[in-house]
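Just one protein chain is left out here, and the rest sit where they should.
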Amino acid sequence: MLPFIVRRLLVSIPLVLLSSFLVFVMVANAGDPLEDLRLNPRTTEAQIAQAERNLNLDKPVLERYRLWITDVLVEGDLGVDNKQQSVGAQLRRSLFVTLRLVLAAIFIAIVAGLAVGVVSALRQYSLFDYGSTFAAFLFFSLPVFWLGVLLKEFVALPLNDALEDLGFARFFGTVQENTPGFEGGFWDRLNDTAGHLVLPAFTLVVISFAQYSRYTRASMLDTMSADYVRTAQAKGLSRSRVVTRHALRNALIPVTTVIALDFGAVFGGAIITEQVFQWKGMGTLLIDNIRQLDVNMVQGWLLVTAVTVVVFNLVADVLYAYLDPRIRLD
Amino acid sequence: MAAPVVARVGGAKPGAQVILDVEDLSVDFDTEDGVVKAVRGVSYQLRAGEVLGIVGESGSGKSVSSMALMGLLPRTATVSGSVRYRGTELLGMARQELNHVRGAKIAMIFQDPMTSMNPVHRVGHQIAEVVRAHEDVTRHQAWDRAVEMLDRVGIPNAPERARCYPHEYSGGMRQRAMIAMAMANDPDIVIADEPTTALDVTVQAQILEALEKVKAEFSSSIILITHDLGVVAGMADRVMVMYAGRAVEMGSVDAIYDGPRMPYTLGLLGALPRLDADGNERLVPITGAPPSLVNLPPGCPFQPRCPLATDLCADQEPALLATDDSNHLAACHYSASLTGEISPDEVFEVTSADATLGAELAAGASAVASAVASSAASSVAEAEPIGAAEQANSPVEGPE
Partner (left out) sequence: MTELDTARAVDRERRAGRAALGVGAGPEREFTVEARSQSRMVLRRFVRHRLAMTSLVVLVLVMTLSLVGGRLWTYSYTEITPEFSTGPSWQHPFGTDGVGHDLFAQVLRGAQKSVQIMVLVAVFSTTIGVVVGAVAGYYRGLVDSVLSRFIDLVLTVPLLAILIVLSKRVEGSGSWFFVAVILGGLVWTNLARVVRAEILSLREKEFVEAARALGASDARIIFRHLLPNVTGSIIVAATLTMAVAILLETSLSYLGLGVRTPDTSLGILVAAGQTSAQERPWLFYFPGLFIIVIALCINFVGDGLRDAFDPRQTRVRR
């Protein structure tokens, strides 16, 4: 198993480096970060020249990239943004916030998606199957931003009102990831975080859930008609054992690939969801800094995201190899 | 449509108990194109310690009939009739009860060992699994039994091999592992569904040897399903030939191979290459293809391809009746006329149908037709169909 992991890692590294280079070129050509400064009639030539030197704008692109990448690799330093604030620190804070959302969403989507997919496959052509199929199609067609706004404006309020009527505290928070300036003990803070997490996570869950349930259903239908399932039945094994240890166990293999490939899309969805619910996460960070053409920040952002995606894919690959012994020899 | 009439066959091994009694087993499949009658009233008995070979081409219903008694058919299949294992009716049994029989009393070996084993579990685990499903033993004990079984079927270095995955085995080893899996609980009956079809000829011999060994050591009965007459000749005590969902001939191996009473069996034997044949002899194929099981014409299903067929054959499906040997049954109106030393090329055309047709078209078909018609009509009338005579004379069990 270990040589497998090492091999995958070795392949990933040049990939990330190459993508970071391409992105650097892309961002560097996206526009002029000092536009505002230049347009301002009060800035002097000297100030502009100084600003340029600070941001290495006086050097050619390749040189700038080299400087930046050596800083990153050698010192782990992502530099400073246009406002002279640490890129690394901001990214770290934001990444935690976003990962909270993304991982919660993926986890719930997997549990729900697998369950629904398996039941749909076992009860093919039943009402449940048709219902879940239609629901899946509907969820595929929902724009994330629309659903988010729907939940925020038309679901949170009535639910909170209902809770209040029943004598509970209002639970669903729709603004930011925590109530600003919230003071309280561990459990109170946890409750606050959870309350703010539910609706945004649900927004993300919906679409991933649809994907996972469809794939699981298709995969289960394939495995249930496989020869080895017939053998398992011929061996007189109980139905639950046949379904779980034989059919599902094999059906999970392609589903793992789907979940891995979906991570990027979930992350993208998180960017939008953060905008809707005003979370201070990676999404907001990117959009704000794109508007200001903050190269260092955007570069850092893309690098961190790329590494996150690669790590996630690596975890998925390892899981895949664990599930399917045939590819360990690969 | 007359239901086939069944005559009970006398025991091949006198005194051996009948452990499987199949009576009028039928399987229908509900499909988009209509109802497919895959099995149409098959009956046979299996005694302790005997090997029954079920022979037929693809689509004859041989595999389906065995899967029916194991309860392995999909929901689109309707199974009727009766299958009694030691007196207990298997058809319609609740799944939980059936699971006590499957894998423990009746085991099955399938055609393709690569796809029949779960690729993500170790071989030893899969064998231990069937042991633990039927006996209250510890994991350790079950594993030990698995290793022991692998050793008995001839897998070298069994303790290490048990820890391997199926894709790490060779084709022959995989099938032997399947045999080990089937025998792990010492079943009374082993159904081997085309066990050698997916394997090389050299490996086939190994598998058959393993099956023989297993039969000797475990004294199980075996139902050997195959389209390979050579395989059956070596292993089986009795043979049942199936065509278009029905048994068309049944009897001991010697009786069938030496004196087939149904043209289809004769054709099958003729199509078989033989080591003792003269080098210049051509194989005698049976032209045409099996009938569609959705639109079965009335009468004998083999009639379109049968050189002996008459109008009677097209009208009435012959019942499976005893020939002059009460242990040898055949379903043909003219089975009596197949006595004696007939070689297949006397009945079937040696050359292919296309060549024949081409030559005849060139010669002028209509001329041939009118010339032969008159002489043919009178000769056919002379040959008496069997069914009519028997039904008139001997007491036979009526259709159900």
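Letters A and B name the chains as they come in the text, with residue numbers starting at 1 for each one.
Simple rule for what comes next: a residue touches a chain if its C-beta (ideal position, glycine included) is under 8 Å from a C-beta of that chain, and two chains touch if they have at least 3 such contacts.
Predicted model, so just to flag it, every value in this text is computed and none were measured.
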- For the chain that's not shown, point to the residue among A:W146, A:F182 or A:Y322 touching it. A:W146
- Task: Would you mind spotting which of B:H121, B:H134 or B:R305 touches the chain that isn't drawn?
- Result: B:R305
- Note on the structure: Had the left-out chain been drawn, it would touch chain A at residues 15-16, 18-19, 22-23, 26-27, 30-31, 124, 137-138, 140-146, 149-150, 153-154, 221, 261, 264-265, 267-269, 271-272, 275-276, 286-287, 290-291, 293, 298, 301-302, 305-306, 309-310
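Convention: only the chains that are shown with their structure count from here on.
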- Query: What whole-Å value do you get for the distance between chain A and chain B if each is reduced to the mean of its CA atoms?
  - Reply: 57
- Message: So in the complex, the part of chain B that touches chain A is made up of which residues?
- Response: 70-72, 95-96, 98-104, 107-108, 110, 112, 115-121, 129-130, 133-134, 165, 167, 178, 181
- Using the touch definition up top, name the residues of chain A that touch chain B in the complex. 226-228, 230-239, 241, 245-246, 249-250, 253, 323-326
